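Note that one protein chain is taken out, while the other chains of the complex remain in position.
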Amino acid sequence: MARVYDKPQTTGEALTHVAATPVRVLFRLLDYPMSAIQRLLGIGGMPWLFLLPNLVFFGMFVVIPLFLNFAYSLTGGTALFLSDRPFVEGEQYGFLFDCENYADPLSCREDRFWKGIFNTAIFIFFQVSFMVLFSLITALVLNREIRGRGFWRAVFFFPVLLSPVVVALIWKWILLRDGILNAFLVSIGLERILFFVSPDWAMFWAVFVSIWAHMGFYMLILLAGLQAIQPDLYEAAEMDGTSKERVFFRITLPLLWPNMLVVIVLALIKGVQVFDEVYVLTGGGPGTATQFIVQYIYNTAFTNQVQNFGLASAASMVLGGVLFVLTLTQLAATRRRDNA
Amino acid sequence: MPDTAQSSHAVWHVLTARRGQGKLHWTDIFTYLYLGFGLFLMFAPVVWLVLSSFKTPAGLQEFPPTLLPLGQVSVAVEGHAEPLLLFDVTMEDGSVRQLAQIRRVGITAQMIDPANPEERLQVPIATREPVREFRMALENYRDPLERFNFMRYLWNTVVVTFAATLVTLLINSMAAYGLSIYEFRGRNAIMLFVIGTLMIPITVILVPVYLVVTNLGMINSLWAVILPGAATPTGVFLLRQYMLTIPRDLIEAARMDKASEWQIYWRVVMPLAMPAVAVLAIFSIMWRWNEFLWPLIVLNRSEVYTLQVGLNSFQGELDVQWHYILAMTVVTLIPVVIVFGFLQRFITTGIASSGMK
Partner (left out) sequence: MKTSYKLLAASSLFALAAGSAAAQTELRMMWYNDGIEGEVMQSLLDGFHQAHPDINVTLDVVPYQMVLESLPIQLAAGNGPDIARVTDLGGLSQYYLDLRPHVQNPEYWETNFGPFLSWLDPDGDAINGFMTQLTVTGPYVNRTLFEQAGIDMPGAGATWDDWATAVNAVAKALDIPIPMAWDRSGHRVAGPAISQGAMMFDAEGAPALVDDGLKRMAQMLYDWHQDGTMSKELWGSVSGSTYLGANEDFANANVVMYMSGSWQIPQFTSTIGDAFDWWAVPAPCGASACTGMPGGAALVAIGDTEHPKEVGILMDYLAQEEVLAEFYGRTLFIPGHLGLASSGIDFATDDPRAAHALSTFAAAVPTISPTAFQLQGYPSNRVLFNALISRLNEAIVGELTLEDAFARMEEDVANQLAESGR
């Protein structure tokens, strides 16, 4: 416990120390009532006490809405309040799943829902793998003995600060027919490319821009993991004459695994939720090539003149179910390497 | 294929090397090339955003875009009340003269030489190029700052960001502590729920959450933006994963010392979990500072607007006032950059000193 009260050593820590003082005072004020409660409940009741505030908020703003959402998915019409909405049983789900062939979105009555799911799956596959790859490479490069590491870290982290809308706008201007990138292509003797008219390019840039915007964050997590690896491990390996590849696969990667897991899970979460960035960048186009599932749900509930909360809720329940299963499988698959 | 084998070996060298080798190996050059390219790729678009924010609406629409904000030069000419716009005109003999334009009729322009106001020339418009100089459209910044209650929006956003981040950190860390330190009945069920909701974007349950918030009477108050996102499953997950790695002996030792559970939480576990808390803090700040869709639904009175809502009020049905949006975007970035400049130091020193494992 002594380390908490160590004298702060750097200016950063000193400032943090000052900034944290009110919080510390608050925590200390709670010492007495909390001890009293502990005497009352016994240690077995304490976890619930710690969980209580989060559970209250979670219940109010996540659990109740989820149940409401399920209720909505069983109703039709355009009324906002559930009591005004006619009960339609599983009709909304039936509508979503009314397909002749599930592999072909065009054979479905609600083709856009299925296109949204396919597009999202493709997007996530590329986005998450390249996100992990590039944040790893960047973290490894920044982990070398380079001058001004703080500056470089900031360079790669900086786009994380920008709002998704701004990120998309900046890139949109770069990529337009007469944008800087096309000006560059023409100047080196290539043809212009209408990026937003080609489905493949549109998907490529959706993935690229989202990696550009978020990579810094994941890079920071990985870099922290790399820096925590004891140098003597490397030195020992070097003395043994172990090859670089072996060091990387036998020492660096395994020790980095918990951080990698966090990165993969977070990147997946962000990937599934992707919406405003791509919406501003490509508008979901061309056609429906980059229209993702969240955009479909949002359009159904809000953008269309007939605000179809029932169908949107049904779609989001389906999405939620799929994600739940995916998350569990993923965690189960990674569990043996996770020390949880 | 010795070449590829060798170069792949070299790449591994770059990726795995940790200590400098004393002399400059070519992999070091590769590192700096990567960094240089990264610098360009990361910064150039943002620099362009800042440069563009100083352009006039006409300048913004110009293609191909000019790098620097430019304005056309105008000159005062004798006999004309208003200053006239200056052009470079390619004459028939191929020489180039600087002329001022009196008026344009169809595809010919009546020009005048500022040095010799007597002489009038008719030139085809295709032969003239505007003479321009570096000029910043500061009104992009001035107008909205004067006309809109920008300081109020800024204040609201700061309140929302701070309050929401504090609440998030507090309740998430308490929950993560409860879920990682104790074994109790129901723990797995709660974890399952946290994980299950991890990926569900708030975008898809906006309507039910809106109903809850309406019933709580929080519409058009900042609480409506602060509270709903506070119990983030992501935060609980992140902190719990981290707290699981804290050695149990520390907690047992503290219990031996008669520390209460609450004291163990804030004196032992929280300081050790600081790196993860810092990561969540950045996350939370970014979420709240940039949040747009949710405030758009629960706030419709200008005194409670956040920056993102205020910023986007330059978006109309048929036209968007980009020059204002860009300028105000730059302004909204400034506080974040300052805060980050401070936070980043702390986070990295924090991570380095306590170690992420």
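Descriptive notes on the structure:
Order as written gives the chain letters A and B; numbering starts at 1 within each chain.
By our rule, a contact is a pair of C-beta atoms (placed from the backbone, for glycine too) under 8 Å apart; a residue touches a chain by one contact, two chains touch by 3 or more.
Worth saying up front: this structure is predicted, and the values here are computed from it rather than measured.
Checked against the full complex, the one of A:Gly148, A:Pro231, A:Gly287 or A:Gly321 touching the unshown chain is A:Gly287. Considering the whole complex, the residue from A:Ser35, A:Gln307 or A:Gln330 that touches the absent chain is A:Gln307.
Only one residue from B:Gly79, B:Gly94 or B:Gly316 touches the chain missing from this view: B:Gly316.
Among B:Leu49, B:Val89, B:Ile195 or B:Leu222, the one in contact with the hidden chain is B:Leu222.
Where chain A meets the omitted chain, the residues involved are 76-81, 86, 88, 95, 106, 109, 111, 177-178, 194, 196-197, 199, 202, 282-291, 299, 302-308, 310-311. Touching the omitted chain from chain B are residues 57-58, 61-63, 104, 106-107, 125-126, 147-148, 155-156, 159, 162-163, 207, 210-211, 214, 219-220, 222-223, 296-297, 300-303, 309, 312-319, 321.
To be clear about the criterion, only the chains that are shown with their structure count from here on.
A separation of 16 Å divides the Cα centre of chain A from that of chain B. The part of chain B that touches chain A in the complex is made up of residues 9, 12-20, 28, 31-32, 34-35, 38-39, 41-43, 45-46, 48-49, 52, 63-65, 170-172, 174-175, 177-179, 181-182, 184, 187, 190, 193, 195-201, 203-209, 211-212, 216, 227-231, 233-234, 236-238, 241, 244-245, 254, 257, 259-263, 265-268, 271, 275, 279, 282-283, 286, 289-290, 292-293, 308, 312, 329, 332-333, 336-337, 340-342, 344-353, 355-357. In the complex of the two chains, the chain A residues touching chain B come out as 1, 3-4, 9-13, 15-16, 24, 27, 30-31, 34-35, 38, 43-44, 46-51, 53-55, 57-58, 60-66, 68-69, 72, 80-82, 137-138, 140-141, 143-146, 150, 152-166, 170-171, 173-174, 176-180, 183, 212, 216-217, 220-221, 224-225, 227-228, 231, 234, 244-245, 247-248, 252, 255, 258-259, 261-262, 265-266, 268-269, 272-273, 275-276, 294, 297-298, 301-302, 309, 312-313, 315-316, 319-320, 323-324, 326-328, 331, 339-340.
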